[in-house]
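Let me begin by presenting the structure, written as structure tokens, before commenting on it.
All protein chains but one are shown at their positions in the complex.
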Amino acid sequence: MKIKLGSKKLAAFVFIAVLLALTLSGCGADNVLYVYNWGEYISDGSEGSLNVEKAFEEYYFELTGETLDVRYTTYPSNEDLYAKISGGGSEYDVIFPSDYMIERMISEGLLQKINLEAVCEKYGVECLYSYIDDNYKGLYYDPTDEYSVPYTYGRVGIIYNKEVVDEADIGGWDLMWNEKYAGKILQFNNSRDAFATALFKLGYSVNTTNEAEWREAHDLLLQQKSIIQGYVMDEVFNKMESGEAAIAPYYAGDYFIMRRANENLGFYYPENTNIFVDAMCIPKGSRNPEIAALFINFMLSEEIAIENAKYVFYASPNSLVYNNAEYREFMGEEAMEVLYPENFDFSGELAKNGFRNLDPETLALISSLWEDLKITGGIGTGVYVVGAVVILVIIAGITALTIRKKRRARYE
Amino acid sequence: MKILSRIYLILIFAFLYAPIAVMLLISFNAGESTTQFMGFSLRWYRELFRDSATLDALRNTVILSVSAAVISTVIGTMAAVGIDRMRTRWLRRSVMIVTNVPMMNPDIVTGISLMLLFVFAGRLMGLSKYLGFTTLLIAHITFNLPYVILSVLPKLKQMNKHIPEAAQDLGCTPLQSFFRVELPCIAPGIITGFIMAFTLSFDDFVISNFTSGTSFETLTIHIYSMIKKSVKPDIYALSTLIFATVLIMLFIYNFLEARSERIERMKANADIKMESNIRKLMRRRRDKSDAQKQGTR
Partner (left out) sequence: MSGKRSFWQRAAAAPHMVWSVLFIIAPLIFVLYYSFTDSQGNFTLDNIKSIFNQKYVVIFVNSVTLAVIATLICLVIAYPLAYIFSRMRERWQKVAILLTILPLWMNFLITTYSWMTLLEDTGVINTILKKIGLNPIHMINTPGAVVVGMVFCFLPYMILPIYSVMAGLDVQLIEAAADLGCNSFKILTKVIMPMSVSGVVSGITMVFVPSISTFFISQKLGGGTFQLIGDTIEGYFTGTAINYNVGASLSLILMILILISMAIMNRYTDTEDTKGRPML
């Protein structure tokens, strides 16, 4: 395609492009707050809900008369978060790591203490930390509660399709190894979560440092590999909703989101299962720790916390949320029972079945075993044969070309 | 034969547009799922305009890809001119090899190598915050440059080298001759390079993933981070809007181009007419002088 344009037009073109870039870049605010959260993990204004980011900007303006720009970015996993924080080069003010990651970050000195009360006093607002239920305070990863404020918690359970799965088969982790449902089972595409399912089935601790136990778990996962449909993360939503798959382990809150689209889904907790807390923390490099603390306090306020809990659908440790009648009605009785079980020894369960930060050797072992698991069985001999044939054809082609070229050279 | 090639065309375009058709359909889904269609609605388009995080990411992506494309077009065009004039063979060859590296290198290697550099440089300078817009911009310019250079170079080669010389003999300064004479000649290559650079930046994921930092999230990174919770159809709505915009822009561009070409052709026709008129005149004069010669004989 030929394009005929004079240099004047070209200049105009470039000029417009630059202008476009400049107008889009927006203007600065007095302060900037960098919030780094899981994807889809805060109420963002969709479906008539509240946009927390904007709400905090307004709240801050009313409180101080200064403008604030909340820069909200997202990450897909604790490991990605850790890579960004530990790799350096980025500055965040509020992050949302899970329990074991908080333990790791504290031990590596990546987090700073949160002075919630002092900050609330300074800004003259009520400190809402006391509304966090005592069950979720003093947990192992942060015994003095200086570094983190819990945001959500939950447990992993098994989601199954009632139309496919016999009631008799449900109950434990065995369902995920049941050959009757070969090709209908999904597994986590995340090494720690996937290994946890096998370790629970074996009755080992998910934080074992015994290499033999990890290898045993690997063998169990390998045995499962032939009957599972695939290793998935977010695809679990679509696959369970459409009936593509019938059995999948995932977080309790997400089950209720899936059930909105497929009424045939059921859910249960196996006896021992992974439990997690995601909490708000302020990393070391934060330049605005006070505004960050104010944001955390804001996240605890009744209206905001309820909006978030409704959006994320995970259980909230905030008593302002789970005691709210309107919230309870929105969630429905079943969800309240599943997400907020009564007489549940949270801290004991977390200490027993929650993930802990493991030593580098064990982490390296897990990732190596995970690779082993992924490559075994490979892509099938048929594919290799096709590949080999293709490569042979290419080699033959190249040789033919060279021979012809040489002949021609001789001829000339 | 003709029918066969028609069928073939249709099949390939069906393949290329099947996922786009799915995307279009899902964007109008009434339900929350991205696999099951539950009826037509504009719900997700409304949602999209309320989803500030996604819109911010879109804005960032546009800013980044426009800036990266503009800067790499300027540097790349200059480089192409320089390379074209280079006479030292080894220098020219080595510059070309280095230029090709980001194209030959897998994205993931370019991404991590730049990340390692940025982390090192940032620590060396004692900065706490260096991954962000600047590093992304540098990374994007780096992988755009070869595409710009390789679009401009052939146009420079095709250009008649005597034209700028003639312009300078007629009193143009070198700079004037470049902007007035050479630039219009290579403009098609420059625009091609610009569009390629913009396209590549706009859709890049791998390199951005490794070189981005806090404040600046592009669309692909934003979508990738939805990996734990599910991707919602409002992203499909956004993609549909992008698709429609690009489609319209491409066709307007095509139309304008066709028009300018028609004008060129008319000009060319006029030139041919003029030329033939001159030829006729000259022939007549020659005939006359021949006649005169014969007459004198």
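Order of writing sets the chain letters: A and B. Residues in each chain are counted from 1.
We take it that contacts are C-beta pairs under 8 Å (C-beta built on N, C-alpha and C of every residue); 3 or more make two chains touch, one makes a residue touch a chain.
In this text, all values refer to a predicted model and were calculated from it rather than measured experimentally.
**Q** Out of B:Ala30, B:Met96 or B:Met159, which residue would touch the omitted chain in the full complex?
**A** Per the contact definition at the top, the residue touching the missing chain is B:Met96.
**Q** Which one touches the absent chain: B:Leu48, B:Leu64 or B:Ala79?
**A** Candidates B:Leu48, B:Leu64 or B:Ala79; residue touching the omitted chain: B:Ala79.
**Q** Extract the touching residues of chain B with respect to the undisplayed chain.
**A** 5, 8-9, 12-13, 15-20, 22-23, 26, 34-35, 75-76, 78-79, 81-83, 85-86, 95-96, 98-110, 112-117, 120, 138-139, 141-142, 145, 149-151, 153-154, 157, 168, 174, 178, 192, 195-196, 199, 202-203, 205-206, 210, 219-220, 223-224, 231, 235-236, 239, 242-243, 246-247, 250-251, 254, 257-258
**Q** Footprint of the hidden chain on chain A, which residues?
**A** Counting over the whole complex, chain A touches the hidden chain at residues 1, 77, 79-80, 82-83, 86, 189, 191-192, 225, 228-232, 235, 238-239, 242-244, 360, 363-364, 366-368, 370-372, 374-375, 377-380, 383-384, 386-387, 390-391, 394, 398, 401-402.
Convention: only the chains that are shown with their structure count from here on.
**Q** Using the average of all C-alpha atoms in each chain as its centre, how far is it in Å between chain A and chain B?
**A** 36
**Q** Which part of chain A faces chain B closely enough to touch in the complex?
**A** 1-7, 9-10, 13-14, 17-18, 20-21, 24-26, 32, 34, 36, 38-41, 44-47, 51, 53-54, 71-77, 80, 84, 87-92, 233-234, 237-238, 241-242, 244, 254, 257, 260-261, 285
**Q** Under the definition above, what is the set of chain B residues touching chain A in their complex?
**A** 31-36, 47, 50-53, 56, 59, 62-63, 66-67, 69-70, 73, 115, 118-119, 122-123, 127-132, 135, 179-180, 183-184, 187-188, 190-192, 194, 213-217, 221-222, 224-232, 234, 257, 260-261, 264
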